[in-house]
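All protein chains of the complex are present and in place, except for one that has been dropped.
Showing chain A:
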Amino acid sequence: MYCVKMNMEQKAIKHKSGFWDVVKSLLSGLSLTWRHFRNAKNRRTPEYVSDENYFKQPEGLVTLTYPYEALPVPDNGRYRLHNEIEDCIVCDLCAKICPVNCIAIESIKVTEDIGVTSDGTKKRLYAPVFNIDMAKCCYCGLCTTVCPTDCLTMTPVYDFAEIDIRNMIYHFSDLTPEQAKEKQLLYEKQQEEMAAAKAAALAAKKQG
């Protein structure tokens, strides 16, 4: 079997080296490029791989003029992070698990009831700072898996290049610095009041 194959190959090579075979192969080369040139009026459509047409476009130009056209990405694409701060309980789990330390969170305890997240968890902390540095992020997705309220998610947005690298830091906090200061003061005041109340209670106990 092997021997037969060898023979066939040798014959094939010998067969292709005559003058007319060379001319024939030169012409077939020209006809190939000519065919591609003629098919240049067709263009591939930007379609997702699961679309029916995806594998049915063997001819035509394959280039997409990217900013104007783009191949669709899956709906569950895992690219840019997004935090739905309304649902965040500022538990700091995401910042702790992040392998590159690109999440920075600061927290202030609340002084009154500020409601619950959409899955019913009670919110006890404000987040005056919730920054994710997308330039450092390695898109491992660990932070989204640990998030207890599923508020930190990855979105299918992948084109977010910036001229200034500082713009790669995304600020998700919903508090302005002034509001944060105010909440901080409120919290400190409450602590003082509680301490005063405690001291008063202690004094009353001693007396009594």
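Here, a residue touches a chain if its C-beta (ideal position, glycine included) is under 8 Å from a C-beta of that chain, and two chains touch if they have at least 3 such contacts; residues count from 1.
Assume contacts and distances are computed from a predicted model.
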UniProt lists the protein of the undisplayed chain, choosing from "NADH-quinone oxidoreductase subunit H", "Chemotaxis protein CheR", "Tryptophan synthase beta chain" or "Cytochrome c", as "NADH-quinone oxidoreductase subunit H"
Among A:T33, A:S50 or A:Q207, contact with the omitted chain is made only by A:T33
Considering the complete complex, of A:S17, A:T63, A:N76 or A:Q207, the missing chain is touched by A:T63
Missing-chain contacts on chain A, rising order, are 26, 29-30, 32-34, 36-37, 39-40, 60-63, 65
